[in-house]
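A single protein chain has been removed from this complex, and every other one stays in its place.
Showing chain A:
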Amino acid sequence: MSVNIVVPVKYVPDAQKQRQFREDLTVDRSDAILSELDEYPLEAALALREAAPEAEVTIVAVTVGPDEAAGAVKKALQMGADAAFHVNDAALAGSDALGTSAVLAAAIQHVGEEHGGVDLVLTGLASTDGEMSVVPAMLAERLDFALVSRAGTVEWGEDHNGLALTRATADATQTVAVSFPAVVSVTDQANEPRYPNFKAIMAAKKKPSAVLSLAEIGVDPTAVGRDAAAASVQSATARPPRAAGTKVQDEGEAGVQLAAYLAEQRLL
């Protein structure tokens, strides 16, 4: 048997740096990294592979985006993915989630053709820039795969043809069973993503990584991009910084002073 896992990874501006919008109302990605929330599905895929060598897991990372997005798949290969695809096409600029998910679905099918089918798509909880959390469900809809969103734990099901998961809803924790093929989004509660060591970084250089155009995966370029978007961004404004207020050093009375402040502000 063999199990093929695709992990869609997004490159996003680094949260530790100044993040901003460009004049065309797209996010400035010049200082981009693999979205931190996409490390969790990658780690989940690696853990599944390590837990069951007999399942013969292959992990393929896929990203959709311009040249800089290559950094996302590079990091995914360093973490341990076996192969990577980067869909890069001028027609993609300004795509919304509908467009991105259509391209990702076609790319996943392309992986399936090359590797003999895709069993599992493991995504992040949300992209750390757009924070939409819609791409996983859109992929399930487009591929006709089962969907489990926001999995907090990810384990093999019986016989390695599915998974046993838990997920938190607003007021309960569910246990869930899913058979392949499935799309599962993974939260940042699921695991502790590994850091690639030197050996892994060197090994990544020899792994197969390909750039694909829309034509190569059979996507009509007029169906994606800014003009095809179902929602158009009209403005992006930096949040005015919240001004700092009073700061007091504790000289032994800070607790009493704080109580007085709360009373004065009518917050008690």
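Throughout what follows, a residue touches a chain if its C-beta (ideal position, glycine included) is under 8 Å from a C-beta of that chain, and two chains touch if they have at least 3 such contacts; residues count from 1.
Keep in mind that, in the parts below, contacts and distances are computed from a predicted model.
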From the options "Electron transfer flavoprotein subunit alpha/FixB family protein", "NADH-quinone oxidoreductase subunit I", "Sodium/proline symporter" or "Prokaryotic ubiquitin-like protein Pup", the chain left out of the display has the UniProt protein name "Electron transfer flavoprotein subunit alpha/FixB family protein"
Out of A:6, A:125 or A:154, only one touches the absent chain, namely A:125
Out of A:93, A:177 or A:202, only one touches the absent chain, namely A:177
Missing-chain contacts on chain A, rising order, are 13, 15-16, 19-21, 25, 27, 37, 96-98, 101, 125-126, 128-138, 140-142, 144-150, 152, 165, 167-179, 181-182, 187-189, 229-239, 241-242, 244-250, 253-263, 265, 267-268
